[in-house]
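The block underneath contains the structure these notes are about, expressed in structure tokens.
One chain of protein is taken out of this complex; the other chains stay put.
Should a chain be cited, it is by its letter among A, B and C, assigned in written order, with residues numbered from 1 in that chain.
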Amino acid sequence: MTLLGSGIFKGMAVTFRNFVGSYFHRERLPTNDYSWRTEGSLPQHAGDYPKEEGEQLRDTTTVTNYSRNFPMLLHDGSEPMDTIRCVACQICERSCPPQCIYIEKSTEKKEDSSGKMQFYPATFDIDVSVCMSCQICVEVCPFDAIVMNSQFELSTPNRFGGLLLHQGDLLKSNDYYHKIHPEEAAARDKRIADEKTAKEAKKKAAAEAAKKKAEAKAGAETEAGDEKKEVAE
Amino acid sequence: MTLHHYLILAALLFCVGLMGAFTRRNAIVVLFSVEIMLNAANLNFIAFWRYSENPALLHGPLFTLFAIAVAAAEVAVGLALMIAVYRHFKTVDLESMDTLREE
Amino acid sequence: MNEVVAFWILSVIAVFGALVAVRKRNLIHGVFALLVFFAGLSGLFLLLLAEFIAAVQVLVYIGAVGILLLFAIMLTERVTGDDDRRVTSRGWFWGLVVTAAVFVVLLLPAIQQLPPPKAAQTIDPSVKELGHKLMNPYVVTLEVLALLLTAALIGAVTAAQGVRMPKEEDSPE
Partner (left out) sequence: MSLEPLTLTDILIATVPLMLIFATLFAFTTWLERKALARIQNRIGPNKVGIPCTRIGLFGLGQPAADGIKMIFKEDIVPRGADRLFHLLAPILALIPAMLVLCFLPLNFPWIKNIQGLVKPFMLDGAVIFFFAITGLNTLAVFMAGWASRNKYSLLGGIRAVAQMVSYEIPLVLSAVIVVMMVGSLNAAEIVKEQADEYWFILSPWGFTAFVIFFIAALAETNRSPFDLPEAESEIIAGYFTEYSGFKFALFFLGEYIAMFAISGLAVTLFLGGGDGPGVTMNPEDQGLATEAFPGLSAVWFLAKIFALIAVMIWLRGTLPRLRVDQLMGFAWKFMLPLSILNILVAGFAWHAEQLDNTIITVITWVISFAVLYGAASGLNQLNRGKVRPREYKYAE
């Protein structure tokens, strides 16, 4: 049995680490204090809010990798819709507490990045004016398709629908994810790769035991696994 | 200050309570009035004790303590009854609770 | 000098509070006026050097009874506390007459029969002495009081709980 109240002390230790750390590691501070910086190094649009409809500030280079704001969708390649990880299973839509996610499933399947036939989201909208950044969608996603973005300057001149992010706004490459949250992305990719190799090993063992079409299948999947590892590195 | 000042004040407070109990229809206000009367009595106890021959016996404060405890119990039970009555009659108006009266 | 001023201020507060409490139409205002009355009385107890009783008065009457009354009003009347029906009872005239009579009867002995007022003695009532008294000669009273309070607690819960609805009538959530 654990010590009574130890959970509270654990939490207090975490907050205390944050408290002390914020004095010694300036990169922990996600606050965007423009007054720290000289005139030239301000982000391009700082203090200059969007004038045209649909235009949004998209500078995320100044936040730290401890910052999380709203969800984004991951894809693996250069052509977003071909390599989208989301298969429109709608788990995130149903577990979202404020119900800010809207998904429409595609009618036909399409090849995903590993060459498997999958459904894909025909529409994927997140209303960030409703989203409360709880990360439950990230936790429930079995495909690692939705993660948190740190983009924060989302102001828009359009009150109606301006904060409704569509698929095009949400889709970000895995490389971008590595750029904004390096540690988390590396851990996630490692886990995906591990799971994949474990699955393969299991499948291989099963296939060898059955002695059925072992070579072709194993060959195809090892290739895919290698690709995955390259991305992780 | 003399004992008489306190006694007259207590009598006045008691009569205010009595007036409330006689002239209001709402059962909760009648309960207020009973509380006022009890407190006036407590004031008398303390005043008599203060001006008594032998205050070291502490009769006044002891009796007042017991009176306060009993009054607290009375309020609790009284209000619980009132809630039960309200649930039954949908009112706490004393004059509409007349089901025992002959028609 | 201090004592006289304090006495008059506190007695005006107490009488005013009591009058407002019994005559105010809005019940919640009435409760707060009642609390003003209790506070004034507590001040008078302090003036009579019964400091422990004054503290208990604040603790029990203002802290507990006041809250209880507020809750009872919110549970029985409307939340606003307004009483828009006729508030004065049918027998109000005879009530006032009886009240006046009682007042006169109470005052007559107070004025006539009591010995002439003495100078107030300086007394030192210690809470410790009160505790010893409660534990030694009055311990049976104290125990009976504890029993009474427990009985009142159980009685209040049973009375306020009302009749429990049968299981079938519970609406399925």
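Note that in this section a contact is a pair of C-beta atoms (placed from the backbone, for glycine too) under 8 Å apart; a residue touches a chain by one contact, two chains touch by 3 or more.
The shown structure was predicted, so the numbers you read here are calculated from the model rather than taken from an experiment.
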Inset, instruction - Taking the complete complex into account, tell me which visible chains touch the one left out. - result: A, C
Inset, instruction - Out of C:A14, C:L41 or C:V56, point to the residue that touches the absent chain in the complete complex. - result: C:V56
Inset, instruction - By the contact definition given up top, give the residues of chain C that touch the hidden chain. - result: 1-3, 6, 28-29, 32, 35, 47, 49, 51-52, 55-56, 58-59, 62-64, 66-67, 70-71, 74, 79-81, 122, 124-128
Legend entry - Where the unshown chain meets chain A, residue by residue: 1, 4, 8, 11-12, 14-16, 18-19, 21-23, 28-31, 33, 66, 91, 94-95, 136, 139-142
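The rule is simple: only the chains that are shown with their structure count from here on.
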Inset, instruction - Work through the pairs of chains, note which ones touch, and then classify the graph as line, ring, star, complete or other. - result: other
Inset, instruction - Just give me the whole-number Å value for how far the CA centre of chain B lies from that of chain C. - result: 6
Inset, instruction - Compute the distance, rounded to whole Å, between the mean C-alpha positions of chain A and chain C. - result: 64
Legend entry - Junction residues of chain B, two or more chains touched: none
Legend entry - chain B-facing residues of chain C, complex: 3-4, 7, 11, 14-15, 18-19, 21-23, 27, 30-31, 34, 37-38, 41, 44-45, 47-50, 52-53, 56-57, 60-61, 64-65, 68-69, 71-73, 75-77, 83, 85-92, 94-96, 98-100, 102-103, 106-107, 110-111, 114, 117-118, 120-121, 123, 125, 129-130, 133-134, 138, 141, 145, 148-149, 151-153, 155-160, 162
Inset, instruction - Report the residues of chain B in contact with chain C in the complex, numbered from low to high. - result: 1-9, 11-26, 28-29, 31-33, 35-36, 39, 42-43, 46-47, 49-51, 55-56, 58, 60-62, 64-66, 68-77, 79-84, 86-87, 92-95
